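The complex is shown incomplete by one protein chain, all other protein chains being positioned as in the whole.
Naming follows writing order (A, B and C), and every chain is counted from residue 1.
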Amino acid sequence: MLEYTTIINNDYHYVINSIVQNFPCISIILSFLSGIFCAALKSKGAKKLCFFNLTVGFALSLATLIYCLKVGDYYIYMMGHFPAPFGNEIRVGVLEALMATSFTLVMMLSLMGGLKHIYHDVLPDKQEYYFLMMTLLYTSLIALIYTNDLFTAYVFVEINTLTACAIVMLKHSKETLVATARYLMMSLLGSGLFLIGISILYDITGHLLMSNIKEGVQNLVATGRYTFPLEMIICLFAIGLGIKSALYPFHSWLPDAHGQSTSASSAVLSGLVLKGYIILLIKLVYRVFGFNVINNSKVLNILFVFGILAMTIGSIKAINERDLKKMIAYSSVAQIGYIYMGIGLGNELGMVAACLQILVHAFTKPMLFNTAGAFMDTANGSRKFKDLKGAARKNMYAGIAFAVGAFSMIGIPLFGGFVVKYNLAIAALNNPSKAVIALLALIISTVLNAIYYVPALMVLFKKDDSTKKIVVIPDKKDLGFIISNGIFIICNFILGIMSSYFIKLIIDGLKVFS
Amino acid sequence: MIYVQYILILFLLVCAISVCVTNNLLVSLIIFTAYSLVMSVIWLFLESPDLAITEAAVGAGVTSILFFITLKKVGKMTDKEDSDE
Amino acid sequence: MNKIFKSLNDFVNGVQDEKENVHLKHKNKKHHEKVLTERIEDIVESGENKGFNKFYNVIAILLACVIIACMIYTVSFLPSFGDPTNPANNEVVQAYIENGIRDTGAVNFVAGMILNYRAFDTLGESTVLFIAATTVIILLFKHKTKEEEKAEQLEEAKYEDKHDLILRHGALIVVPATLVFGVYVLFNGHLSPGGGFSGGTIMGAALILYNSAFGDNSTKTFFNYGIHKVIKISALSFYALSQLYSFITGANLIESIIPNGIAGNLISSGLILPLNICVGFEVACTMFGFYSLFDREEI
Partner (left out) sequence: MVSRLFTNYYETVSIIIFGIGFVTLLLNRNIIKKIIGFNFMDTAIYLFLASKGYITGRIAPILLEKLGDTNLAGYQAGTAVPNVQNYINPVPSGLVLTGIVVSVSFTAFFLALAVRLYREYKTLDMHEIISIMNREENKE
């Protein structure tokens, strides 16, 4: 750790020796500013500003990642003139920088891939607001990744919720309003539970900063005081964030919200927004309670069971679904289940696998949603499988990308999804009490994944004999779409083939994470 | 003074329960407004004047106005449908 | 059953109406049939659901009881109310009170805390308000052509004199007082209770009262969508920029050039006063914007 002292009196020694350390803060405030200015611009200008901001953000977070790798340690950055229990601070390490970089990339690519649909689905006089919401969503995501203060995390969770609801709602149709209302309701329940958890935690530890809370919690556990409230707080956090990240019994809002919205929104929602909350949960596990405290509580078992239920029941629901986008949305439920199972295994390897799954899913699902949008173009906007027969033949680029995504989700070697399943299996073997169930669930879920993705591929690649009239002629040479899917495919292969490098990165990151 | 606090707190509880029970939207909104106002008084008792002034302006003021305009918009102000026929 | 009869009655009425419009006979009949069948479906459904509804209510009460019981059990373990030795009253609180005036220059420690020590949270908070205003604009704002606007203004002018007399005369007294009080609360945020948010809301409430008493046209002379946008964007961007400055100087240990002034004076406490003013104007605009969007779908 870099030199950092906390002294109550005004003797603040704090050494910042490098310009790079300012980059996370600059990227957060910069995206705030560009989000605000988007309101003053027209659609085209807002788009340019949004992409400019994402590009700059990508460069800044990449630089931060390289710096962190070089130093091999985390650093703490004061947000203001006062060090942390008094002021705000952000904390940057390898894992955070890695997540921020990949999230920026995913967001840029999914916006690029779905740009045509945004112009089609959103009313022309409201398009600038779409980019405004995206920019502020991005702000809240990176702030959630970097922040080291629970209440700041709460504020940014709320920004995240509000913007996520807004990007669902911006598609001009009746159904999205209903989907937004359900999504908003569930999110509010989640935030309420999260906030009351924070209040009780503040009451018994007296701090809001994650590192100080951890000290307090370790003290309380050592002296054996407040055991029931602590258990309750962990429950509240887990349920609150579980609702927001669509853990199985609380997933009811997800298929509608992800299925009805425009493809870029679905891509960002399932690829990034859900992951933001899960990263916050991992942060809570490591930084607020400490791994051993969480491990001793029963909450991990509950998360484990819910994760396994999500993996199987989400897949079964996806099999029954006759709607392409909703099928992919249910597949998201199943994939979120993998993450929770990894966390629930309660060992380091499981956590590594969960982090890897966050990355793999973030690079795969947006591609699937964007290609689904492209398929819908060939069938006059219908999402039903019966209309989508042979859609992949009409748009070969989308077909290839969808196939890659599907193979990755099923878990075929060489693709990212396989690595996750392999690592989850190893992690499960390290935890004898849960090994049998976890392995069984992995096998069943893989089979179920194959059961719905393979027929979907077969339908999409089937020769279409019927001579339906196509009203909207699909634009096959949509350059942004092709480039974004190309990069997604390459990232998927990189994650699949060079996985050992990423696993090493994540292990390094988790070491300095707590 | 402590008994005043007890009474106010009890009032909050009664408000919360009665909003759940009543079927009339207008009535429940009026109860909500009263609840907000009492909440701001309670915050004065808790020595947080910043919160009291904010809650009085927001909860009993603007939020209630928004609720009432919404009711006007959806035509439930006169309450034709909800009342028992 | 009553409801079925009522809907049948409605249907018959509809048919009678229809006889008067001979031209649309066929179309309308079909429409009415559809409505009737759907209605009956609804009623049947709700009849079936009656048992289910009761079940639902029971579940609701049970769920509420379980949640409340768990949490109350938690509360019984928590530190006592009003005890000075609670864990929450620790060195952080001590530092806020002892060093507050020296560090921030604000006599109101809460204002000093939220606008100087923990300014990042507050930046997020005002952004939440900004986003909410934007979502309401997305949902309810209607772009009107110039002709529509003119027609509406004429319509408004007809009723201009018919606004309630008591309301107008009352507003003449109350609006300036409220406005002045709002400005006072806003500008004294660092000296007394209040601050940007509450002051802004009070000012917004005064604007709302003015609007409902004197009508749309008189408000439009000094406040319209363009001004609303400009105030919001400039206030928030000033906020973000000043925070960027303060974060970067703070983290790099550079002394801030903004003086704290003499504590207790109106113009003191560094950035807190300008930030309060920014937040206040943004909030006033947003609150009035909410009202006018809900009421007339424009600003």
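Basically, a residue touches a chain if its C-beta (ideal position, glycine included) is under 8 Å from a C-beta of that chain, and two chains touch if they have at least 3 such contacts.
All values reported here derive from a predicted model rather than from experimental measurement.
Enquirer: Which of the displayed chains are touched by the chain that has been omitted?
Expert: The chain that is not shown is in contact with A, B, C.
Enquirer: Since one chain has been left out of the picture, which residues of chain A touch it in the full complex?
Expert: 10, 151, 155, 158, 162, 165, 169, 174-175, 177-178, 180-182, 184-185, 188-189, 192, 195-196, 199, 202-203, 208
Enquirer: In the complete complex, which positions of chain C touch the hidden chain?
Expert: 42, 45, 56, 59-61, 63-65, 67-68, 71-78, 80-84, 86, 88-89, 92-94, 96-102, 105, 107-110, 113-114, 118, 121-122, 124-126, 128-129, 131-133, 135-136, 139-140, 191-193, 195, 197, 260, 262-264, 290, 293-294
Enquirer: Contact with the hidden chain only, please: which chain B residues?
Expert: That gives, for chain B, the contact residues 6, 9, 12-13, 16-17, 19-20, 25, 28-29, 32, 35-36, 39, 42-43, 46-51, 54-55, 58-59, 62-63, 66-67, 70-71, 73-74, 76.
The criterion applied here is as follows: only the chains that are shown with their structure count from here on.
Enquirer: Among line, ring, star, complete and other, which best matches the way these chains touch?
Expert: The chain contacts form an open line.
Enquirer: Comparing the two chain pairs, does B-C have more C-beta contacts than A-C, or is it the other way round?
Expert: Per the contact counts, A-C leads.
Enquirer: Mind checking the centre-to-centre distance between chain A and chain B? Centres are C-alpha means, answer in whole Å.
Expert: Between these chains, centre-to-centre, one finds 38 Å.
Enquirer: Averaged over CA atoms, how far is the centre of chain A from the centre of chain C? Could you give it in whole Å?
Expert: Between these chains, centre-to-centre, one finds 29 Å.
Enquirer: Of all residues in chain A, which are in touch with two or more distinct other chains?
Expert: If we look for residues of chain A contacting two or more partner chains, we find none.
Enquirer: Where on chain C is chain B touching in the complex?
Expert: 2, 6, 108, 110-111, 185, 193-195, 197-198, 201-202, 204-205, 208, 287, 290-291, 294-295
Enquirer: Any idea which chain C residues touch chain A in the complex?
Expert: 70-71, 73-74, 77-79, 86-92, 94-96, 99, 102-103, 116-121, 123-125, 127-128, 130-132, 134-135, 137-139, 143, 229, 232-233, 236-237, 240-241, 243-244, 246-253, 256
Enquirer: Mind pulling up the chain B residues that touch chain C in the complex?
Expert: 49-50, 52-54, 57-58, 61-62, 65-66, 69-70, 73, 85
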